[in-house]
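Please read the structure below before turning to the comments.
Missing here: one protein chain of the complex. Every other protein chain is in place.
Residue numbering begins at 1 within each chain, and the chains themselves are lettered A and B in the order written.
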Amino acid sequence: MAERRGSLTFVLGGARSGKSSHAEALIAAHPAPWTYIATAQAFDEEMEERIAHHRARRSASWRTVDAPLDLTDTLAVMPEGAPVLVDCLTLWLSNLILADGDVAGETRRLAAMLAAPRGPWVVVANEVGLGIVPENALARRFRDEAGRLHQMVAAGADSVVFMVAGMPLVAK
Amino acid sequence: MAERRGSLTFVLGGARSGKSSHAEALIAAHPAPWTYIATAQAFDEEMEERIAHHRARRSASWRTVDAPLDLTDTLAVMPEGAPVLVDCLTLWLSNLILADGDVAGETRRLAAMLAAPRGPWVVVANEVGLGIVPENALARRFRDEAGRLHQMVAAGADSVVFMVAGMPLVAK
Partner (left out) sequence: MAERRGSLTFVLGGARSGKSSHAEALIAAHPAPWTYIATAQAFDEEMEERIAHHRARRSASWRTVDAPLDLTDTLAVMPEGAPVLVDCLTLWLSNLILADGDVAGETRRLAAMLAAPRGPWVVVANEVGLGIVPENALARRFRDEAGRLHQMVAAGADSVVFMVAGMPLVAK
């Protein structure tokens, strides 16, 4: 094939740091249609509102695919060259841990998939490791697993940006 | 008028990251007198100590104005060309939420005021969104509102810096 290989951009940042908007703008620089892989699961009203808020901001050029757990398999069937946004790794990891999944195996499998993008792929994640050590053991485990996953994804990315108040700081 | 329009610098960072010192140094590069708009309210001894600590560090060239809630109106009457430091947006937002104010309206009004600075203005805020998701619903709401406010302020700023151990990382 003459098509160029894909690229991976990793957008990391805190709560309401403009990660999704920045990631969407990166994807929208490519010709539509764009695929939005959503990992959120609405367990309660607060979450439903957040999902609705995000969905309302996206235009009709987006096709949304839900992948709360089967993210790697979903990426595996994305067409060659298709712009894909994964929002976000943090909820996927949270779902995986809550479902008592094989965290080490599944995160490695995902990182390997992301390291071989077949189009302009952008993945979003929440940085959660810059506060005080949580008292809750599950929270401590979560931030450790998240940090490990972020390092793996960043290692395979062409570009890594850290969002600060809506502005991207280029880390790679 | 022949005077140049103002500029807005947004200094964002964590606890004890050197935000205030950096912001004060930016203001002190301009001719005195300098106006310090303080948003802190002393509810307890710990807060009183923090306020006293900050006040003690500033020289006599500073004129302090307290604006725990009426920050936008206070900025509206700042003289053309006057160097102004706002320290900090985080306490103002906290005061606004505790006073059950119109958060969406007031933050938009403040962001609009800051986007049209009439002198060298520097505003400080605490980044609070990079830890684990808080269990407390009010804390979750606070960090969401703070993140939204930071994005609005950064969008209207000439310069955005993220403080790391006293060192400014330039985000815009």
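Here is the rule we use: a residue touches a chain if its C-beta (ideal position, glycine included) is under 8 Å from a C-beta of that chain, and two chains touch if they have at least 3 such contacts.
Just so it is clear, the model here is predicted, and its values are computed rather than measured.
Screening A:A25, A:A42 or A:V133 for touch with the missing chain picks out A:V133. Within the complete assembly, residues 14-18, 46, 127-132, 134, 136, 139, 142-143, 164-169 of subunit B touch the chain that is not shown.
Contact residues of subunit A toward the unshown chain are 10, 12, 14, 127, 129-133, 135, 137, 140, 143-144, 146-148, 150-151, 153-155, 160, 162, 169, 171-172.
FYI, only the chains that are shown with their structure count from here on.
Distance between subunit A and subunit B, defined via averaged C-alpha coordinates, is recorded as 31 Å.
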